[in-house]
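Note that this complex is displayed minus one protein chain, with the remaining chains in position.
Here is subunit A:
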């Protein structure tokens, strides 16, 4: 069995933040499940979504922390969210000016909690399938450039955005591949033993 033992894929924690109702849950759901959730409610605290992606020859695991936008559902846990985060995705709603104006607040929060300067950060504008666009692309681009944030505008709702949304996370994954995993194994977690479909007799039995 020794020979068939694969190395555990590295896990990277990506935290998604932004105002409430900008579509963080729909964005991450679209990436992980490849569809638009039929209905969502306000996220309480956090939700985890995990997906394996292949970057070059390596499989890595992206653990996406879909955090609550509403202050009251997150206040006690904020530092917990940012701990060991390998990347941060800031999300605003292109049809909601205020959510864009609040991005600096989210950046400040991230600055306060993330000590490493080399943690990749991205800016994502959602709901760009809607007509009532309040945040025009050029303005968002200027802001993104000034803050060294790659900018993406997407719609988690439209099927055609799937590849674009995948690209967002793959961009992050490529960056992260160069780094070491930032989620340490917890103490006491069992050593993984390669498992076989029908091995009734365990190696230590």
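One rule holds for everything that comes next: contacts are C-beta pairs under 8 Å (C-beta built on N, C-alpha and C of every residue); 3 or more make two chains touch, one makes a residue touch a chain; residues count from 1.
Quick note on the criterion: contacts and distances are computed from a predicted model.
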Looking only at "Ubiquitin-related modifier 1 homolog", "Eukaryotic translation initiation factor 3 subunit I", "DH domain-containing protein" or "Proteasome subunit alpha type", the name UniProt gives the absent chain is "DH domain-containing protein"
By the document's definition of touch, the residue of A:46, A:107, A:151 or A:170 touching the omitted chain is A:46
Contact residues on subunit A toward the hidden chain run 11, 13, 19-21, 23, 25-26, 37-48, 50, 61, 63, 65, 68-77, 79-80, 83, 93, 95-96, 98-99, 126-127, 130, 157, 183, 185-186, 189-190, 192-193, 195-197, 199-200, 202
